[in-house]
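These notes concern the structure reproduced below.
What you see is the complex with one protein chain gone and the rest in place.
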Amino acid sequence: MDNSPLLSVEDLHVTYHTPTGLVQAVKGVSFDLGREKLGIVGESGSGKSQTGRAILGLTAPGGVVRAKRLEFDGINLLHADQRTLRRVRGGGISMIMQDPKYSLNPVMTVGKQIEEAFLVHSNDSKAEARRRTLEMLRAVRIREPERVYEAYPHEVSGGMGQRIMIAMMMMPEPSIIIADEPTSALDVTVQLQVLAVLDDMISERGMGLIFISHDLNLIASFCDRILIMYGGQVMEECRAAELAQAKHPYTRGLLDCLPRLDGAREELAVLQRDPVWLETRGGSQ
Amino acid sequence: MIDIRGLDVVFGRGQQAFHAVRDVSLAVEAGQSFGLVGESGSGKTTVLRALAGLLDRVATVSGHMAVADEILQQHRSRAFRRRVQMVFQDPYGSLHPRHTVDTILAEPARVHGLDRIEQRVVEALEEVGLDASFRFRYPHQISGGQRQRVSVARALITEPDIVLLDEPTSALDVSVQAEVLNLLMRLKREYGLTYVLVSHNLAVVAHMCETLSVMQNGAIVETMSVQQLRAHNSTMPYTRQLLTASLGYDRGAIDAFEEFGQ
Partner (left out) sequence: MSALTLRGWLLAESPASKAQARCQRLFIGWLAFRRNPVAVIGLLIIVSLVLIALLAPWLTLNAALEPDLANRLIPPGSQHWFGTDELGRDILDRIIWGSRITLYIVGLVSIIVVPIGLLIGVVAGYVGGWVDNVLMRLTDIFLAFPRLILAMALVAALGPGLENAVLAIALTTWSPFARIARAEALTIRNSDFILAARMQGVSTAGILARHVAPLCMSSVIVRLTLDMAGIILTAAGLGFLGLGAQPPTPEWGAMISLGRQYLIDQWWVPTMPGIAILVVSLGFNLLGDGLRDVFDPKSGGG
């Protein structure tokens, strides 16, 4: 496996023109993604979801995406035509979102949806699609794949729904998965089980993962590298194992204000927002 | 202060009956913070709502419940409605979208015939750290954290003894959560409040409560002190699994997870 990055993002900007003025959702975000699990953590409004969507060209209408570089597999995603973008979405870069209730089609069986995801990117027969679908359902550790194949989305639990989403997104064999709060709607034990499935698949296939979440602890324990975002910019970048030694006051503030199972029971440290953090910076350090 | 014995809550009837809470018993001393922990579907919120008397027409509630020596009947008394208040999970849904903050805060005062309503409203806002400029704003004009503060202010207006907290910070950003939790702790100390806190977040419960019950599938699995929780001192496999899971992602530990079914 070569060591060149799967995805290169340089100086990404996402700007919205609203009746009340310009809103800069993402202001100059840069990072490379290799065959690793990269976590992007931030609070609401930090721009983390917007970053994920901009990569796939899924920014809401009205948003303008600019970047010095947005490159995947040698393709410049900013200037690619619709056909190339369609090929990249799903086949190159795939996305898993928060609530399977809203991302799975409620009137189609699970099996049919996954097959569809497969057939969009390949010319195989339906029989082959079915075989692959069942295989993928097994790979995400669903115990009775034939039964789930025939089921409708509302008949499966949240955790299973997310595993189905993972299966669906893995079918066209992408190189990168962008997961936007994929487990936030799930119970904590189910969360971890779903992440274990994702973890195994990513390692087996040598894929890259961008994991977007607000849960600092989860990202620190799950990912390899972390980007901390605030106000549309990257405040700090560090290895997950070294999070406790983070230097940026915002990161430290976030770490300190979390209630801990083993922590003291006095007042939690409150994050003091320094307006300096919102100023546009040069690089990501 | 709060005494619940053999609480059962059933939604629906006959074939469709869903036993949300089974034979739950718990006791909360005055001035204590009691935690109810569990995953979704565990029945923890249902217990809270049953205590609050909000399940009137939607479920069959049976069992013994008493608050401050008043045995609770089908309908809650006026005294109960003044003595017991609740803060809800969703900051976006718990404030009426067409009422200003002032109207929202004045209503409980008016309903209970309190005096000096305007003064109480201003004081309540100050108490939760919001200044007078918030008084006539609508909910959609203020942030999630500020809305939760308004919810807390609303709960305080009637000078209650007990505040029921239904996942009060689950929908908030982490930094805002810290502020709201600090606020809740300060108010408890200042006014000698009794809290019943429902949460799925063990760290929050460990921070706020002295005693807690772990619920699963409508029943209480274990009741323990917060010291026991922090020491991971539990005999029940469900609790131990919950504790392990709350520490974060640990690939090895996850393989050992069991399914705790019906």
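Note that the chains take the letters A and B in the order they are written out, and that residue 1 is the start of every chain.
Quick note on the criterion: a residue touches a chain if its C-beta (ideal position, glycine included) is under 8 Å from a C-beta of that chain, and two chains touch if they have at least 3 such contacts.
Only a predicted model underlies this, so the values are computations on that prediction, with no experimental measurement involved.
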What shown chains does the left-out chain touch?
B
May I ask which residue of B:Gln15, B:Gln74, B:Ser133 or B:Thr235 touches the chain that does not appear here?
B:Ser133
Which listed residue, B:Thr158, B:Ser175, B:Ser199 or B:Gln241, touches the chain dropped from view?
B:Thr158
Selected residue (touches chain absent from view) among B:Met1, B:Leu95 or B:Val128:
B:Leu95
Which residue of B:Val10, B:Leu54 or B:Ala203 touches the chain not shown here
B:Leu54
Tell me which stretches of chain B touch the chain missing from the display.
49, 52-54, 57, 76, 78, 81-82, 84-86, 88-90, 93-98, 100, 102-103, 107-108, 111-112, 133-134, 136-138, 140-141, 151, 154, 158
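Definition applied: only the chains that are shown with their structure count from here on.
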For chain A paired with chain B, centre-to-centre distance based on mean C-alpha positions, whole Å:
32
Complex contacts: residues of chain B adjacent to chain A:
39-40, 144, 173-175, 177-179, 181-182, 185-186, 200-204, 206-208, 229-230, 241-243, 245-251, 254-255, 257
Give every residue of chain A touching chain B within the complex, in rising order.
43-44, 187-193, 195-196, 199, 214, 216-218, 220-222, 253-254, 257-263, 265, 267-271
